[in-house]
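What you see is part of a larger complex, with each chain still in position.
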Amino acid sequence: MLNKNIETFLGFDADYKDSSFVIFGAPFDSTTSFRPGTRFASKVMRSESFGLETYSPYQEADLTDYALFDGGDLELSFGNTERALEQIEEFTSLVLKDEKIPCMIGGEHLVTLGAVRAAAEKYPDLHVIQFDAHTDLREDYLDQRLSHATVIRRIWDLLGDKKIFQYGIRSGDRPEFEWAAQQHVFMNKFNFDGLENTVEKLQGKPVYLTIDLDVLDPSVFPGTGTPEAGGVSFVELLNAILTVSDLNIVACDINELSPVYDQSGVSTAVACKVLRELTIAINKNNEMGGVFNG
Amino acid sequence: MLNKNIETFLGFDADYKDSSFVIFGAPFDSTTSFRPGTRFASKVMRSESFGLETYSPYQEADLTDYALFDGGDLELSFGNTERALEQIEEFTSLVLKDEKIPCMIGGEHLVTLGAVRAAAEKYPDLHVIQFDAHTDLREDYLDQRLSHATVIRRIWDLLGDKKIFQYGIRSGDRPEFEWAAQQHVFMNKFNFDGLENTVEKLQGKPVYLTIDLDVLDPSVFPGTGTPEAGGVSFVELLNAILTVSDLNIVACDINELSPVYDQSGVSTAVACKVLRELTIAINKNNEMGGVFNG
């Protein structure tokens, strides 16, 4: 009590040097065109996580079984998108250099670009698995090339064809769907059908997993800027996470929680539970095989 | 920019004369006995529609493929129910006379009576398909014969036996269910089972489609005056719309969105998406066969 007040996500109690898994917040939403607010996600998740148990009855494992570190939130420049992405890239690179797995909490989806840049530098053969309602494949959006609506297209600029695997997609403009259909990225609409095939194909590859929580149905997760009806259930997302956790996930993120739009707190509780399950799934796997190191 | 500010539902950009499909708002909720607020639906849907894409990945078609007109909101007399219904009937008749399909955005469900009166005048053999949680079959309600709870009974007064097909019903009083069981209307409780049979039976008939959005489960669509647990999912509703869109739909409406009861905005987003899919489904069909003209 007589030390300064420490606030970390529930169960993330280890010191940095002892941890192999590091979460941090990237509170940025300046390019959000419709309803901003994801900047509050990481802060609110930390605060509300004390309503969560550390134990997963799904995986029969506990956050306390692992050494987990919470680095707090990056201080990002609002209104200067490129600089914010650099700050994210720098921090992610630092974590990766120390042979730990970074797990970023957005923020709008654009923050993924900063983390992927860092991961791609360390792992040139990086693949990306994306769970999302939206394609995010626009070439530009409202005259901008750096936007939540273009983020996966910018990642494709970096990684090239056939490195990106999208699941759950149910919104975008027609050119995005047509571009995807030209084999630039793999896209599975509406759900996780065929995810096992992707997992099989990516065995042994370094994988970045990005989870836009709006892949969930808005009934499950109303607290997001652009809710899209027709999404997956929590159990479907959980199973998808367990499925891909067999892969060598070298970095990951969850994003697009916007707590202000769900005053029941349910969306935040769901996000916390997704983070718990994701953390356990990746760390369980690592126990058995270690961090992928290219 | 130097013209007056125009606000239409996303993608409804055509002029009246060029359009074959016309939406308009009927912001009326004076007989709502429990929780009013549907009067704001059309206004809020227009305003929020810019968070929606014009493209449907479900139907692989785009609102921009069609000439669509948004006539704005009718100015209706609050507190004078009969006069408001006349105003709705007049406007609907005008649109029908010009050989366009009217699509009304309620308002409480009673507004449907005004539009059906207009449609029944032009199409004496009119049939009605109703997606709804509630029977709306009372003879009167709180001493009134014109009420959101009696609207389908009033339509039966007009059309007679075996012209009305109800799906998704899960609320009403016992006499309503008993009356329906006397073959006055066809009622399928809880879901859309057997909708194909109705579609088969109504081939070649003029059909009015009325969608009370509370047919959706309240988890999907909380923003309504009388939420009824145990409803259908968005995908089930979407499929039902696609199923009936093969018919000759001469007029339609969606109603009972009450935005104030869902501050997440999810209900409005769902309503916008239903309108997009309904619009595309009807216009796709018309491309192939033209407006039904008796």
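By letter and in written order, the chains are A and B; residue numbering begins at 1 in each of them.
Please note the rule applied: a residue touches a chain if its C-beta (ideal position, glycine included) is under 8 Å from a C-beta of that chain, and two chains touch if they have at least 3 such contacts.
Everything numeric in this text was worked out from a predicted model, so none of it was measured.
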With 2 chains placed, the number the full structure-file assembly comprises: 6
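In this section, only the chains that are shown with their structure count from here on.
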Chain centre separation (subunit A, subunit B; CA means) in Å: 39
Residues on subunit B engaged by subunit A in the complex (per definition of touch): 50-51, 53-55, 57-58, 60, 62, 217, 219-220, 234-235, 238, 263-266, 269-270, 273
In the complex with subunit B, residue positions of subunit A that touch it: 34-35, 169-174, 177, 189-190, 217-219, 222-223, 226-230, 261-263
